[in-house]
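The complex is shown incomplete by one protein chain, all other protein chains being positioned as in the whole.
Take a look at chain A:
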């Protein structure tokens, strides 16, 4: 299971990538799937196991995200509240 992080702007994505790297969290840059949005095309894929750490970073204001989605091999994106 993976988690997709989407952003309101490309700069937030760039910033998030740097923070994840610094925190030792593995993140993969990927294009935002067409079924999710037409806006900012960059998302970051992380392992579901790192979700709590990422939520913590959001709470601390270190990263700014738009939405988080759970997804698996079937590419069905389920928003995480």
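Here is the rule we use: a contact is a pair of C-beta atoms (placed from the backbone, for glycine too) under 8 Å apart; a residue touches a chain by one contact, two chains touch by 3 or more; residues count from 1.
Operating definition for what follows: contacts and distances are computed from a predicted model.
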Record-based protein name (UniProt) of the chain missing from this complex, from "Sulfate transport system permease protein CysT", "Selenium metabolism protein YedF", "Cbb3-type cytochrome c oxidase subunit" or "Homoserine O-acetyltransferase": "Selenium metabolism protein YedF"
Where the missing chain touches chain A, by residue: 10, 13-14, 17, 28-31, 41-42
